[in-house]
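Missing here: one protein chain of the complex. Every other protein chain is in place.
In order of appearance the chains are A and B, and numbering begins at 1 in each one.
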Amino acid sequence: MKYLHLIWRSLLRSRRRTLLTVLSLGVSVFLVATLQSILGTLDGFAHNPDSANRMVVRHKTSITNVLPFRYGDWLRQQPEVEAVMGLQWFGGIYQDQRNFFANFAVEPEYLVPMFKEEVRGVTEAQVRDFVRDRTGCVVGQALADKFGWKLGTVVPLQGTIFPFTPRLTIRAIFRGKRTADEMALYFPYKHLEESIPRMKGKVGTFWVRVRSADDVPRLIERIDHHFSDALEPTYSETENAFQLEFLKMLGDYATMIHTITAAVLAAILIVTASTMAMTIRERTTEIAVFRAMGFTGRQVLGLLMAEGVLLSAMGGLAGIGLALVTAGAVRGNIGTSIPWLSDFQLQPATLLFCLQATLAVGVLSTFIPAYQAVRRPIVEGLRSL
Amino acid sequence: MTTWLLFLPLIPALGWLAWAALRHAVPLSYNWRSLWQRKVATLSTAAAIAVVVAIFVVVRSLSQGISHAFVSSGRSDQAVVLRANARVELNSTLERDQVRVLKADPLLARDASGVLASAECYVIMMLDYADGTGGTNVAVRGLEPAGIRMRDRVRLVQGRWFNPGLWEMVVPARMAWRFQGLRLGQSISFAGHRWPIVGVFDAEGSAFDSELWTGVEQLMQARKRDAYSTMLVRLADPDRLPGFIRQVDADKRLKLEAKAETDYYGEQTEAGKPIQVLGNLITAILTLGAIFAAMNTMYSAVAGRTAEIGTLRALGFRRVEILASFQWEALMLCSMGGLAGALLAQGFNGIQTSTVNFQTFSDVSFAFTITPGLMAQGVAFSILMGLAGGFLPAWRASRIPVTEAMNS
Partner (left out) sequence: MEAIITCRGIAKSYYRGALEIPVLQGLDLEIPRGGYYALMGPSGSGKTTLLNLIAGIDRPTGGSLEVCGYQLNDLDDDELAGWRALHMGFIFQNYNLVPVLSAFENVELPLLLTTMGRRERRERVMEALGLVNLLDRTGNYPRQLSGGQEQRVAIARAIVTEPEILVADEPTGALDAKNAEEVMALLEHLNQALGKTILLVTHDPKAAHHARVQIHLEKGVLEKTIEVNRPGPA
């Protein structure tokens, strides 16, 4: 530790160079940290532990086809089943297409039992109001905050898939675990059925809550087998798998992000190696002087490596710091286009990876020029001016 | 087109540099040789810039590919008629009598086979990937023969068009090898029938390259539907298109709306917005990093050559010539990286990928197309980086006094 001032001061030799290197490292690490965290956040949705004992039943052909409502009765008869709820994606627009949020028509009496973990803070009285009022609805706190809605506010939605414009009165506002869960609106199924004749007796999906997560695979098989010959065959999967299907729709985002990450890390390595090589070459004489004074080759190597690692660590920390500071902005901006990202969070595993990567870059980029410099005979180093 | 705005400052800057090189004695060969004397620094900075430019080109190609898939799908003399507020074909229904009324409209164009109007049906079906990794939703469009004639960008490459009265399908070439059962001569099972594939077409990367086509009546029968989804019409006189749209919108009996075909697809590119925004963000951030790196290299170059610069000044070169000289050096460095990056991006050319149209949840495939135009943009971008990153160090160099030539 007595050498610390030497190492630190060496970085200040050329303040400009150190600053520029730290900046370009920092910017690159910030990008990698943010992109990988985006992947991590999205992944989290497909691996939600709370979803373990829920599954989704939909039409085998496509999510856009409908199933008969009476399937729900058969589902409720299954011994493993705790609750069943019909759910139809409504896809209505509030004022402007840019105000996009998820809205669904559901069987109101089963909403809370089904989503015990996600729909919380709703009183019994509010649930009763919701069930009784055909034109009522339940919204999440985050959504209510966004538009300044309160209990009793009337929310008009413009149907896109279904040609009608329900005017829904907020009967309850719930709190969930994630912001994404709170950006949703639910209204009673009967309202949809009454307004759209072709939806009478039909629904898009059934959500099923099972007593124990272990029962899920068995139940999935039984359901799909039971309805396999029907006119509307089913396809059942766990809630996580269902989410995953939607995520997969985002296509090769994962590949694109991993490719960019690899490319950026390679670029960082090249740039830092070049900087360290330049720096070390300029100190050829000084290195020889140190060794003449009595520093062993290993000691000098250690000092140079420490300098390189310190430089990259500074860049890495700067990048992580920048990512932390802008996380909120990222959430706000991209969170509106890609709904899952309204819960965007920097993943600790990602930040750790970034730190490790920058340290590795520091070591790798410094090692070769430092080793070469130390191997050079002292007299050669002294001779070169 | 905001990229062109970005390139605007290039013009005066390059103009000045060119003028400086011609009018004054800027020692360009000296700069070129100096770059090669510091091989490690030059090559590594150029490599970093190559990476950034490659990413820039690929991201823009992605962006373009997405826009192309939607926008180029339409003609400016054709209109799509949908149920009011339906926004996408999937959500729209059109009754038979509405279709009859529209087909009789005198504004529509006609050709030898009849009026150029096609009542169409748009549904989604599930198909399995050829590699067995599962499946996804794909769009199926039922159309009338007029619909094929109206979409003249679509060409048959194998087999023949479907026969309107039979259970037959034609598929896009791009999809034929990605999904099971879509090759010519094979067949797929859908809505309780077998549909042999009788033809393969190419829609030049437009939206139609992600759709399976068949006869509209057959499709409706199979899906037990009595109503169409939409109608595509062509106007005899393209200038009457806005009028036609107003007319349809105003008609209270019909409760329909019409959109210019180009607009209809244009609106759908909203789906690609997140990718584009993300892509631009990534590029912007990386550019900043690359500019810092280039600045670093140039500052080092200047610092290491103070004696040389002093000598140049002693020889009679003026400050402005030194400034131009080092600015040129930065340009040379960065454009080397730019060229390398553009070539690197070529490696992505032709790679097929797909995303999902969030409105219909169906597969949209497109290919990365690295055009010469995009590559040129990449190089222009690297020149921009060279100007930005090189300016301050060049300014520094120009301020080095003559006396430095004497110092060691």
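In this text, a residue touches a chain if its C-beta (ideal position, glycine included) is under 8 Å from a C-beta of that chain, and two chains touch if they have at least 3 such contacts.
Computed from a prediction, not measured in an experiment: that's the story for all the values here.
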Where the missing chain makes contact, among the chains that are shown: A
Residue among A:95, A:228 or A:285 touching the omitted chain: A:285
Touch residues of chain A, complete complex, unshown partner: 2-3, 5-6, 9-10, 12-13, 285-286, 289-299, 377-379, 382, 385
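Here is the rule we go by: only the chains that are shown with their structure count from here on.
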Chain centre separation (chain A, chain B; CA means) in Å: 26
Residues of chain B that touch chain A when the two form their complex: 40-41, 44-45, 47-48, 51-52, 54-55, 62, 83-88, 90-91, 124-126, 136-137, 270, 273-275, 277-278, 282, 285-286, 288-290, 292-293, 295-297, 299-300, 303-304, 353-356, 358, 360-361, 408
Chain B partner contacts - residues on chain A that touch it in the complex: 14, 16-17, 20-21, 23-25, 27-28, 30-31, 35, 60-65, 97, 158-163, 248-253, 256, 260, 263-264, 266-267, 270-271, 273-275, 277-278, 282, 333-334, 337-338, 385
